[in-house]
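All protein chains but one are shown at their positions in the complex.
Chain lettering (A and B) follows the sequence in which the chains are written, and residue indices restart at 1 in each chain.
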Amino acid sequence: MGRVGQGTGYDVTPLLSGDSLVISGVSIEPTGSFEILANVQEHWSMEGRAIVREANVDEYTSDTGFASKMGAESHSPPMWGKDQNNSLAEKATSTPRGNSAYEHPDHTYEKSDVFGIHQWGMTIDLNQCTGCSACVVACQSENNIPVVGKDQVLRGREMHWIRLDRYFSSPTRDGAEIPSDVQVSFQGVACMHCETAPCESVCPVNATVHDEEGLNAMAYNRCVGTRYCANNCPYKVRRFNFFDWNKRDTNELYQGPLGEKNDSLVDLGKNPDVTVRMRGVMEKCTYCVQRIQESKIRTKVNAQNKAKYNTGEDGASLQLSTKDLKVPDGTIKTACQQVCPSEAIVFGDVSDPDSKVSKLKNNSRDYSVLGYLNTRPRTTFLAKVRNPNPKMPDFVSSPYATKEYHDRAHPSHHGDQH
Amino acid sequence: MSEVKEVEEHEILKRVDPAPWKDVPLVLNNRSYKWVTDKICGIVESKTPTWWWWCFITALCIASFTGMGLVYLVSTGVGVWGNNNPVNWGWAIVNFVFWIGIGHAGTLISAVLCLLKQKWRTSINRASEAMTVFAVLCAGIFPLFHVGRVWFAWWLFPLPNSNAIWPQFRSPLEWDVFAVSTYATVSILFWYMGMIPDMAVLRDRAKETWRKYFYGFFAMGWRNANNHWRNFEMAYLLLAGLSTPLVLSVHTIVSFDFAVANLPGWHTTIFPPYFVAGAIFSGFGMVLTLLLPVRSVFGLRDLITQKHIDNMCMITLATGSLVGYAYAMEFFIAWYGANSYEGFAFINRAFGNYWWSYWIMVSCNVICPQLFWFKKIRENTPLVWIISIFVNVGMWFERFVIANTTLSRDFLPSSWGYYSPTVVDIFTFFGTFGFFSVLFLLFLRFLPLMPMCEVKSVMPQANPHADH
Partner (left out) sequence: MDIKYAAAASFSSAKELYDAAGKVREKGYKNWECFSPIPVHGLDAQMGYSRSKVPRFTLAGGLTGFFTGMLIVWFMNEFDYPLIVGGKPYFSPIYPFPVFYELTILFAAFGTLFGMFFLNRLPRHNHPVFEHPDFGRTGDDQYMIVIEVDDPLFDENDTIEFLKGLGGESAQIIREPID
């Protein structure tokens, strides 16, 4: 029994007898006691908010841009303002002011030594996502995310950097109970790496800042642990190390320095490319920055070798062009992207108009969750299109989630399609 | 050269006999200066009463809860509190704002009422300033210790460090560092400066050697000379003038901890005036809670009169009504602004998972102080004391409602979660009341609890132009 499994759950092996795995003639009685199940998501409803945007195939064919017409940003002043129609690459590299109250500084750090030649972005196609949670597991093993144990999950302190939100929507809204007739929507949510990240502005010690390639960088050794960034993140993707998850035994966290240290065998399973965080430090998805850095370094080494071979020059006198330093599209796969069975997650360089991620972002189904906050997230979603069979008895003309959204957003147009 | 000119009596006074203006004296029973001096110095100079020892020991025991809670917190991790994702700030920041808010009444009484020439402030301003200093000390515990790595908290100061990174000055927590440090320092300076003449009086009356040295040191050699008074008065007025924008700005900056964030229910421009009004409200509640017993125990009814209590109750009523108005405005704007997230945030406050805290807040903050409209209630001192306690309970719940309901249910419903305080949370907070009491009891024992020079200034004998 491992450290997490100990004392958790119930052993059913006594039920097995003999060779057969099928037992007949059993009876079930209530015991009268309750068992609390640990759940990472308590609330199952989207509350009529345009978080997962869906349409039926007919609605989609009649209006391919339906996703942009939902949500608060469809009814509020446009965030991009006069720069609305700039290309994706321009928006990613020049940080246009749009309707912001001030000019944004050049976040490619163009005039400094650390000029960002890529601008990383990601799309998650909600149509492809099957809700299998492979991304969650892959991220956990790639990034040394600690296991916190059942008690801590019950308190709401799970550490997963990417989470799979699962919403139920139903035609009858009764917030108290889970309704019987539901449709399910999945959405994988990780750090959106917002261009104008709300978390960065509130950190008092500059522990989270923007790097030259558009990543929201988290400096663990600078973090003091005020947790203001986690409060200000509207997506709630930041995770705080409330205890020494990595150092102390999961079952003895509350004993602090008097408790046992963790089995060193667990340390051997960690990814050596990624820092292991101590308590009191905030962490979140980094777009697998260790993989990005590795690819950039290899590309640069290749370019250096090639240039040395061609010119005979060496060392600092080598002039490498941006073209040679750019990592080819598709080389870097984040851990979640790598394991996704339906290739729902695509990561790449949005300053390159030919990259797969840029092409997907130009798709009409593309939208930003909570975009009206002008966070300008680099991770955008492609809206889900459902294709129910019209001949089936449970056919509905519009997904329940969309109906819920319209009921909440336009209560006076009850029943109308927007 | 200022000479008082004789004013000619107006013609009309020869024909009409005006009704006498009922001027309520600020010091009752025609007391003399000597009575005032003996009364205040007597409290400091007499033997320590037994009740003081009982209160002090109890307060020390309660204060130890905070000490133990903090040691456990720093050694084990923030997880010993109830904080989680999404409610990353639980009781800690609520307690911080609660204590800072209480401090603001002292500065208001000392500084703002001084600028407004309210003579009645003189008998309560020293004790309220002491309350401010001690409340700020209690408040400072929380933002310092709620961070994950307390041993690096000094990084919030603009000091060189091995990371070679500087603080980020757009963050309201960074602003808090400057605001709270400045507030603590200026409050201590103002409080101390006001005490210098009284320290000199105690020094001159002192019989034991340790008293002579103790009060003599802090009196800095004050001689009651007019040249001294001239500079002292000017400095006092200037510090009052500096403290007024200070008290307004400090709680504004504290409110920015919430207002600058983008969360529904937090991101609103009403917070600065709303928080300042609330702070004054809770501060006056605490002033009443502290001074009404002190008045009875030390026999200060002639110095803290019914007029003083009336005025304090009326300020409590006014600021409580302002707070109630702010609640109503928040609701109105949430509806009027038609932002569904904001609207939900307010309905959730009243009917969601923390509905009980909301209704405690409303009944204590909006309904309770309205009782002060009635003179019969203002004259019933024990009842005023009970209402003042409810005021502070309500104001704690207000900060709880603001912080925790919004964090618990914000933009994405998938991250909604509930926060409950743990035993460590609770004991750490209640221990700060012990800590505050320890400091206040020491103040009552060793320092003059009223500014004798200021109280004497508002007595009729102080007027150099009156016939007596």
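Assume contacts are C-beta pairs under 8 Å (C-beta built on N, C-alpha and C of every residue); 3 or more make two chains touch, one makes a residue touch a chain.
Worth saying up front: this structure is predicted, and the values here are computed from it rather than measured.
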Omitted-chain contact residue, chosen from A:E73, A:E142, A:E195 or A:D352: A:E195
Selected residue (touches chain absent from view) among B:A200, B:C364 or B:V424: B:A200
Could you tell me which of A:D19, A:E35 or A:E103 touches the chain that is not displayed? A:E103
Using the touch definition up top, pick the residue from B:G69, B:G140, B:G216 or B:G434 that touches the left-out chain. B:G216
Per the touch rule stated above, chain A touches the missing chain via residues 95, 100, 102-105, 107, 109, 195-201, 203, 206, 209-210, 376
Tell me where the left-out chain touches chain B, residue by residue. 1-2, 32-34, 37, 158, 164-170, 172, 174-175, 178-179, 181-182, 185-186, 189-190, 193, 197, 200-201, 204-205, 216-217, 220-235, 238-239, 242, 245-246, 249-250, 253, 256, 452-454, 456-457, 461-468
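Heads up, the rule we're going with is that only the chains that are shown with their structure count from here on.
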At what distance in angstrom does the C-alpha mean of chain B lie from that of chain A? 45
List the residues on chain A that touch chain B in their complex, please. 41-49, 51, 72, 152, 155-158, 163, 165-167, 187, 189, 198, 201-206, 219, 221-228, 230-232, 234-236, 238-244, 253-257, 278-282, 369-370, 373, 408-409
Which positions of chain B touch chain A when the two form their complex? 72, 75-80, 82-89, 143, 146-149, 152-153, 155-156, 163, 165-168, 170-174, 177, 257, 260-263, 339-341, 344, 407, 410-418
